[in-house]
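For this depiction, one protein chain was excluded, whereas all remaining protein chains were kept in their positions.
Moving on to chain A:
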Amino acid sequence: MLNHLLYVLSFSSIPVVKAATVSGSDMANPLRREVRQLYKNLLFLGREYPKGADYFRERLKSAFMKNKDVTDPKEIKKLVDRGEFVIKELEALYYLRKYRAMKKRYYEDEMSAVLNIGRPVD
């Protein structure tokens, strides 16, 4: 599941919107801010990534750089939405990991109790 998430992220190729060119591109500015905020949000989430923050940051950066030349605003919006989706997936991943760890540590599984397995040996 971890690899799947990063695959989705890299495949989505969220664009880095270039600075307004000489020809003037006001449309780019609000999108530029959105893309930058998305990158920051993902980077923040990546700190807790199970395979390490550095691993995450490398792939996040390459995913964004992969399509830095996309200019169509509709296309950009679609890709930003996909980025938001990855954020939700990461939050769910982190929650499930924590929940399962707590459940395993603090709540005895009935089956394990019956079979007398999973306990430390005296």
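Methods note: a contact is a pair of C-beta atoms (placed from the backbone, for glycine too) under 8 Å apart; a residue touches a chain by one contact, two chains touch by 3 or more; residues count from 1.
Just so it is clear, contacts and distances are computed from a predicted model.
Peer 1: Mind telling me which option in "Electron transfer flavoprotein subunit beta", "Peroxisomal acyl-coenzyme A oxidase 1", "COMD2 protein" or "OSTM1 protein" is what UniProt lists for the chain we can't see?
Peer 2: Missing chain, per its UniProt entry: "Electron transfer flavoprotein subunit beta".
Peer 1: What is the set of chain A residues that contact the non-displayed chain in the whole complex?
Peer 2: Residues of chain A in touch with the missing chain: 37, 40-41, 44-45, 50, 87, 91, 94-95, 97-99, 101-103, 105-107, 115-116, 120-121.
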